[in-house]
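What you see is the complex with one protein chain gone and the rest in place.
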Amino acid sequence: MTKLWQTKKLNKKIELFTVGNDYLLDKKLLKYDCKASIAHSKMLKKIKILTEEEQKKLEKELNNIIELAQKGKFEIKLQDEDCHTAIENYLIKKLKDLGKKIHTCRSRNDQVVAAMKLYEKDEVGKVKKLVNGLVNSLKKLVKKNIAMPGYTHMQKAMPSSLKLWAGSFIESLEDDLILLNNASQIIDKNPLGTGAGYGLPIKVDKEITKQELNFKENYKNSLYVQNSRGKHEAIILNALVNVMSTLNKLVSDLILFSMQEFNFFALPEEFTTGSSIMPQKKNPDVLELVRAKYSIVLGYEFQLKNLISNLPSGYNRDLQLTKEPLMKGIETTKDCLEIMTLVVSKLKVNKENCKKAMTKELYATEKVYELVKKGKSFREAYKEVKKKV
Amino acid sequence: MTKLWQTKKLNKKIELFTVGNDYLLDKKLLKYDCKASIAHSKMLKKIKILTEEEQKKLEKELNNIIELAQKGKFEIKLQDEDCHTAIENYLIKKLKDLGKKIHTCRSRNDQVVAAMKLYEKDEVGKVKKLVNGLVNSLKKLVKKNIAMPGYTHMQKAMPSSLKLWAGSFIESLEDDLILLNNASQIIDKNPLGTGAGYGLPIKVDKEITKQELNFKENYKNSLYVQNSRGKHEAIILNALVNVMSTLNKLVSDLILFSMQEFNFFALPEEFTTGSSIMPQKKNPDVLELVRAKYSIVLGYEFQLKNLISNLPSGYNRDLQLTKEPLMKGIETTKDCLEIMTLVVSKLKVNKENCKKAMTKELYATEKVYELVKKGKSFREAYKEVKKKV
Amino acid sequence: MTKLWQTKKLNKKIELFTVGNDYLLDKKLLKYDCKASIAHSKMLKKIKILTEEEQKKLEKELNNIIELAQKGKFEIKLQDEDCHTAIENYLIKKLKDLGKKIHTCRSRNDQVVAAMKLYEKDEVGKVKKLVNGLVNSLKKLVKKNIAMPGYTHMQKAMPSSLKLWAGSFIESLEDDLILLNNASQIIDKNPLGTGAGYGLPIKVDKEITKQELNFKENYKNSLYVQNSRGKHEAIILNALVNVMSTLNKLVSDLILFSMQEFNFFALPEEFTTGSSIMPQKKNPDVLELVRAKYSIVLGYEFQLKNLISNLPSGYNRDLQLTKEPLMKGIETTKDCLEIMTLVVSKLKVNKENCKKAMTKELYATEKVYELVKKGKSFREAYKEVKKKV
Partner (left out) sequence: MTKLWQTKKLNKKIELFTVGNDYLLDKKLLKYDCKASIAHSKMLKKIKILTEEEQKKLEKELNNIIELAQKGKFEIKLQDEDCHTAIENYLIKKLKDLGKKIHTCRSRNDQVVAAMKLYEKDEVGKVKKLVNGLVNSLKKLVKKNIAMPGYTHMQKAMPSSLKLWAGSFIESLEDDLILLNNASQIIDKNPLGTGAGYGLPIKVDKEITKQELNFKENYKNSLYVQNSRGKHEAIILNALVNVMSTLNKLVSDLILFSMQEFNFFALPEEFTTGSSIMPQKKNPDVLELVRAKYSIVLGYEFQLKNLISNLPSGYNRDLQLTKEPLMKGIETTKDCLEIMTLVVSKLKVNKENCKKAMTKELYATEKVYELVKKGKSFREAYKEVKKKV
């Protein structure tokens, strides 16, 4: 079956190259494209391009696709190129001439953006839920009354506690939630009705699709729908990178404090992996991988932010490559959040070892303040204690 | 004069290396450190570490420093290391033992964060003003009634207009303003009273400093004050990178459409530079530099996001190096916004050339919709027009 | 079947997370691990751990695996974790106790590095061949005698030619070849015999594996075998990024000069794609994707270079994640080289349009030099011509 924009046969190598792995990635978009197409069909009914009956037929088939997709039975073939063509081909096969009407008053450009935005809103929502789950796991740790050394410059500094330590990640995740919320607010604009970026030579009703798809507002400017591609996805990735950064610090601490020399924390044995040569090893691979995945997701953000640079206005095919970094960033972040919620919930804290580590240098500052309370100026008190240390 | 934390003399080479260019960068922080110190002194008065008279003396000298700094007469010497020590040394010189009391109930760690946050709030405010200035310049362009070709894939696509083109940058800047606002909201937390990250062995009153310095809220967790360093600055840089990305697209278009082959736009001659060998050249250097500066600011963002990776909790000296990328990112973005506001306000639009460029292929989609309005299904109409093109 | 290092059952979620997609990526490594294992078995024979007969049996089964793999019939199951375990499991199944001997005198750590290095040497070789192929395509262009304008600052500058233009990419690719050669030289070290990074408590003979596997030299330091992971891969990616950078400039020019306003170049129609809404469009998607893939590969390089930062010596599981960015970088670069060789070989150059574009401002510098030849100082001649332009 030929592509919708196609007359002459495309060179086979060029086809393979340009399709890339869109036909695989787009599995995640099927549902969203169908939903957007249903909303679009309602709009077409409103402006009298479709009759009520026609709209119903289309809606039914689109719902069928959603169902098939959920069961893994709707295939996007390489020659379909992407989910959008696969869906249209299916509609034409099922509904003949009626299927050929669905693309009226839209371009693949606004269609793709609509599916992406619905996908993004859903996924950011899932990430937020997982962040809240991890916060809950951390809150259980916070309740334990365990003293620990506090470090600065990776040197013993002042007394700290499990509560303070775990609490720092909660506040960090709260900041990340704000970023996630902001990201989903900014991208929450209806792109339908803007065509290829330059509007449509026919009057459409954007309010209908906006309401149907629960978008916060319509894009004001049709060209910006395309110019915001990559930019909006990078805003989401920035929020994800912040989440990953919180996890990166959490696991950096856990790996350090699980070393034999500290032994403040321990993973359950069934969470650790062994060595092919050293029989004694219990390695925190799971934590090391989370640590490294920060850099992986950061790399995805950089791909997007570099990719959009020095490009003129309007849709450029480069933007198609914004899909994979975003999707991989989302999947990676979700995986890491899930696994860290499990890890935190099962983490063993060795209270005794923490206590033993509370050596006297940690209390030097307290001594300074004892002198301050007795009336010494801070600097004099500091010097006096320093001499004795 | 020795540093405050110092007893034994530091090796000269190590000193030079560790001070780096902090003593230069910190000129920007002087004012903010003084303001934070005044607020801190009021807190010390409240908790009875300082008498009312002592506080007044300290406040007076701190205001003196602000005044001296504004006149460029307050020097931070290399051996001072940074503005914080320079200020304390000055106070001790002027007020003797009273000066030695100012550092009570704080650490350099919370002190630095306080000055940085005040600086950041001010500067993000300035960036927002400049963004609004550029929006106003663009709004003047939007009012001109000029038709232009719209491009996708850098190929002529559909009819566009100066209004649509310029409007896309306005909506992009509106998104950027949301990001700037969000960034300044997230970072707007009072760090004073959290010491080196592990609180203080004496009761302090954070509400006073919060109110005096107009912070939205107090940090909940003292350790997070330090763990959010770099993270908060990267959140600001992300917003700046988005602004720069809007400018990058704007100048990419301007450079392209100012080529002789288009000649839609022209810079005033006094905005262009010449060549040392080619007498005819009028080059848009100013636009090319703005284009490139997107990558520069993006590099600063990635310096920060990389720098904080794989570090354990608590202050690590690495974080000192978050200052320069942030400050340079802010300065660069402000410069570019200012210059682009000037450029846009003086931009010449060659209406005639734009009109000439409105060739017939741009209207192919209109022809499709004429057929659609006559009752053809979209796909049939598309095929019919395609055959004729 | 359990993993080799395993006694207690690993938590299912942790297993899925730690295995990641290694079991998929490792398809590319199967052949190389078998080859390295054959070399290793010969070494074991030499030091009398294996008899000649035992070695032959192992070699035979390892060659069987290579054959099965080539036919796509050797499966690496998720529960195998990676190709190394899959191979050992196969050997144990086939050869019972003999299979359990193959891992003597090695660790998975040196084993993985050996397979990676063999893979890398092969793949860099393929990339070099493809670069040479593109150079040959460009050399055909160079032979055409076609004048073109030369641009600086994207403004007409001086007369240029197809020969000069195409030749610049040839010299760029020659630099890239030097980088590729250097990369493959640097990484060409035998890691076998270094165990987990701390040598082996038994005498091994590294010369045998070195010769069998055609490595240039042995690693001098066993710990550096692990410390160079990521670093060596980033050196390869840096070379690939340079190749992609040459392609990025080539396609940036092609896209620009294929705009209707220039029309110097044209792609054959079967290389262009259409629009779902605009029937007239012939878009250079293939070029735009190559342009964008520069940023993608650059992102992979950044992932590696960030991932290895702030890690202590010795193997850390983070390093497992260096595989995917490298492999994807290699695949992408090969794809782009292949497609660009095809594009260049079929590129249409519109001599007439190039000629028409040779307008008189391009000759201003020539006029200056006519005056110089007549005895004017350069600066005076320049000023005189500038006045007239």
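Couple of notes before you dig in:
Per-chain numbering from 1; labels A, B and C assigned in written order.
In this text, a residue touches a chain if its C-beta (ideal position, glycine included) is under 8 Å from a C-beta of that chain, and two chains touch if they have at least 3 such contacts.
Remember, predicted model here, so these are calculated numbers, not experimental data.
Across A:202, A:349 or A:364, the residue that sits in touch with the chain not pictured is A:364.
Although one chain is not drawn, the whole complex shows that of C:28, C:45, C:101 or C:328 it is C:101 that touches it. Contact with the undisplayed chain is limited, among A:13, A:27, A:282 or A:351, to A:282.
Summary of contacts with the chain left out: across B:79, B:132, B:295 or B:353, the touching residue is B:295. Within the complete assembly, B:307 is the residue of B:307, B:368 or B:385 that touches the hidden chain. Hidden from this view is one chain, which touches subunit B at 3-11, 13-14, 17-18, 20, 103, 106-109, 111, 195-196, 268-271, 273-278, 281, 283-286, 288-289, 291-293, 295-296, 298-300, 302-303, 306-307, 309, 316-321, 325, 335, 338-339, 342. Within subunit C, the residues in touch with the undisplayed chain are 4, 7, 49, 92, 97-98, 100-105, 109, 150-154, 157-160, 164-165, 167-168, 170-172, 175, 178-179, 182, 185-186, 195-202, 219-224, 226-228, 231, 234-235, 238, 241-242, 245, 248-249, 252-253, 256, 291, 294-295, 298, 302, 305-306, 308-317, 365-366, 369, 372-373, 377-380, 383, 386-387. For subunit A, the residues touching the absent chain in the complete assembly are 152-158, 255-256, 258-262, 274-275, 277-285, 288, 302, 306, 309-311, 357, 359, 361, 364-365, 367-368, 382-383, 385-386, 389.
Here is the rule we go by: only the chains that are shown with their structure count from here on.
With centres taken as mean CA coordinates, the chain nearest to the overall protein centre is A.
Because subunit A and subunit C share one sequence, their contact can be compared position by position; here over half of the interface residue numbers appear on both sides.
One inter-chain figure worth recording: subunit A and subunit C are separated by 28 Å, centre to centre, where each centre is the mean of the chain's CA atoms. For subunit B, the set of residues touching two or more other chains reads 152-154, 157-158, 256, 302, 306, 309-311, 365, 383, 386.
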